[in-house]
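For this depiction, one protein chain was excluded, whereas all remaining protein chains were kept in their positions.
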Amino acid sequence: MTDEQEKSTVEPIRVGVLGARGRMGAEVCRAVDAAADMDLVAMVDQGDWLFNAADAGAEVVVDFTTPDVVMDNLQWCIDQGISAVVGTTGFTEQRLDQVRGWLERKPGVGVVIAPNFGIGAVLMMQFAARAARHFESVEIIEQHHPRKLDAPSGTATHTARLVAAARAEAGLGPTPDATKDEVAGARGAEIDGVRVHAVRATGLVAHQEVLFGTLGETLTIRHDSYDRVSFMPGVLLAVRAVRTRPGLTLGLDALLD
Amino acid sequence: MTDEQEKSTVEPIRVGVLGARGRMGAEVCRAVDAAADMDLVAMVDQGDWLFNAADAGAEVVVDFTTPDVVMDNLQWCIDQGISAVVGTTGFTEQRLDQVRGWLERKPGVGVVIAPNFGIGAVLMMQFAARAARHFESVEIIEQHHPRKLDAPSGTATHTARLVAAARAEAGLGPTPDATKDEVAGARGAEIDGVRVHAVRATGLVAHQEVLFGTLGETLTIRHDSYDRVSFMPGVLLAVRAVRTRPGLTLGLDALLD
Amino acid sequence: MTDEQEKSTVEPIRVGVLGARGRMGAEVCRAVDAAADMDLVAMVDQGDWLFNAADAGAEVVVDFTTPDVVMDNLQWCIDQGISAVVGTTGFTEQRLDQVRGWLERKPGVGVVIAPNFGIGAVLMMQFAARAARHFESVEIIEQHHPRKLDAPSGTATHTARLVAAARAEAGLGPTPDATKDEVAGARGAEIDGVRVHAVRATGLVAHQEVLFGTLGETLTIRHDSYDRVSFMPGVLLAVRAVRTRPGLTLGLDALLD
Partner (left out) sequence: MTDEQEKSTVEPIRVGVLGARGRMGAEVCRAVDAAADMDLVAMVDQGDWLFNAADAGAEVVVDFTTPDVVMDNLQWCIDQGISAVVGTTGFTEQRLDQVRGWLERKPGVGVVIAPNFGIGAVLMMQFAARAARHFESVEIIEQHHPRKLDAPSGTATHTARLVAAARAEAGLGPTPDATKDEVAGARGAEIDGVRVHAVRATGLVAHQEVLFGTLGETLTIRHDSYDRVSFMPGVLLAVRAVRTRPGLTLGLDALLD
């Protein structure tokens, strides 16, 4: 069988993008367009007619819109039998239940909702949670550009909670620390008992290091992100997976296994 | 119930050490002695009577001896119904089969044989193998003291093979590399298609970094080892686990899950 | 004296940009425009009239053009009594002598020609040259995106030469290295006796680490560059300094002291 024949037998996935003119949406359009196994069939934004996506035969819709329209979008997609990959924020437990309800009536449709499509960030958190139970000590150092408003970052806080939960489950007590004489703040913030340090400097983008230590050795998991384009491999991974995962999938974790 | 009562209900594990006067064995003796849940009941080395360990009621034996005596030690331990944790090298497939045969006749006995008891190194390799399928690029940089004879290190070579296998399984092709004009050696050694760089400098001990990259982001897994004491948490983990894992367990991986 | 009065007494530097529509030139225009102590008075590119810069009263000209026009530009600037900051490449010893000749006749005019306006990169090299004589071991690890054609990078090669020269001057012999058993390339390229390792991975931009080691300690100097905007602080530094440095200045080094 020739390459051409093979190509012709695997149909590209027909993808529509909602929020196509937003920063993330535009990036998704470029990434889908560049992917050999996908066709970008619809680009929809405010003022456009949602049915365009259905008319164009979209099999998967990627939604990077806003919390006020995403629920309507999702209900419509599920009704149309179109699977969806969602990066829009603002999903409460209540909203998730509503999505689950819609999906029950359409057993063939899949929806992936993820707070973070960065594969590197998701793996960093997975590995940190796995390593946590084997090391006496752990600290988190996140580093970001100085325009950031919160310290520590949401990702660092989330990582600290995962690590703390894994330590608790493994029966580990507090990390050893003999500090007697501390200039206030030197030892960082405490999130569920895990110390988190937030560095801010011009020139940085978004970086995080999770440092584990035990007798005579340390293990460090570090993630460096330079660009929102870094979310695209995760979005494409979800687009490829969503049709074969009926129901609601939360987070990229399940797709990475 | 008071603490004292609780302590009295969990009996410490009775541990014997073979090769107790060697560098690793001596470290194991110290570590077992310091562990609250273990009793060091026998220290055996060349010229000592192996039966001391049985007489002292050892439930688990740790063997850091030499390839020429380890098989006799193991056969004796299994016969006595004593579980064993083995860091001695030189295990061929044939030797492992022989151990499996002895264990079949003693269904309650467990044996853990591991080439590397460093939890950090083992996790680094596990994580690297897991991450490998999700990143377009990967390279390994290992750094050691300048007295080391081989380059790259055994751990780096092993990691490269694990990573290459995971890439192949995921259908990933070669890593992108436009290098046209190379000073010989600049791009490192190639192990199963994975580039490995070996740094040697006074002041270094044993370090390894696995760098993964995809669009706009990198993920780095780094292990720093300063001391052979770093193997002790892995040895103690195996001592705690071996009695409840009948049969032969190869490597720490299974014990870390 | 109020802030406003103070501002009015320090006149902004009047700056013209040659090659204003090129990638670097455009960045320079933005940087000059944003600098509180500079006025962007002329943007000149192919097809534009060079005299515009003089007519607009430029005191300093920044030249990011091409080797075939830069000498004409420089001769004209010096004739006009305009100081120049030059990032264009292709300066041979012969060309530099010609510039020196022109400058002799205009004692008030300064010219700064620099191959690298990245302050971080220049300091990295300065510090590496200074540290080199105090450490038994040194290796260089550079990391770049996989579209790069040469390995190692020009900066890494230049750093290696500086380091080698400093070692020779201090009477240091070869770095210790007991490697007997090497997979070809593992120990990197050798540039004047200094080992250089070139890592290539998607997601990387331009990074370099110089690792020094002696008994029980290492010192690492690392530079990470994400964007050509990183050259702008160096360009602005040169613009501020050039009028008070008559004659020819080569490289940013002298301006950083």
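Note that the chains are named A, B and C in the order they appear, and that numbering of residues resets to 1 at the start of each chain.
By definition in this document, a residue touches a chain if its C-beta (ideal position, glycine included) is under 8 Å from a C-beta of that chain, and two chains touch if they have at least 3 such contacts.
Predicted, not measured: the structure shown is a model, and the values here were computed from it.
Enquirer: Would you write out the residues of chain A that touch the absent chain, in ascending order?
Expert: Where chain A meets the chain not shown: residues 135-139, 141, 143, 146-152, 157, 175-191, 195-204, 211-218.
Enquirer: Residues of chain C in contact with the chain that isn't shown?
Expert: 118-121, 123-124, 127, 130-131, 134-135, 212, 214-230, 232-233, 237, 256
Enquirer: Identify the residues of chain B touching the omitted chain, counting contacts across the whole complex.
Expert: Spelled out for chain B, the touching residues are 203, 205, 224, 226, 230.
One rule holds in what follows: only the chains that are shown with their structure count from here on.
Enquirer: Which is it for copies chain B and chain C: same residues on both faces, with over half shared, or different residues?
Expert: same
Enquirer: Top contact pair of chains, counted by C-beta pairs?
Expert: B-C
Enquirer: What chain is most central when centres are computed from CA atoms?
Expert: A
Enquirer: Rounded to a whole Å, what is the gap between the Cα centroids of chain A and chain B?
Expert: 33
Enquirer: Where the CA atoms of chain B average out and where those of chain C average out, how many Å apart are those spots?
Expert: The mean C-alpha positions of chain B and chain C differ by 48 Å.
Enquirer: Residues of chain A that contact two or more other chains, please.
Expert: Correct list: 224, 226, 230.
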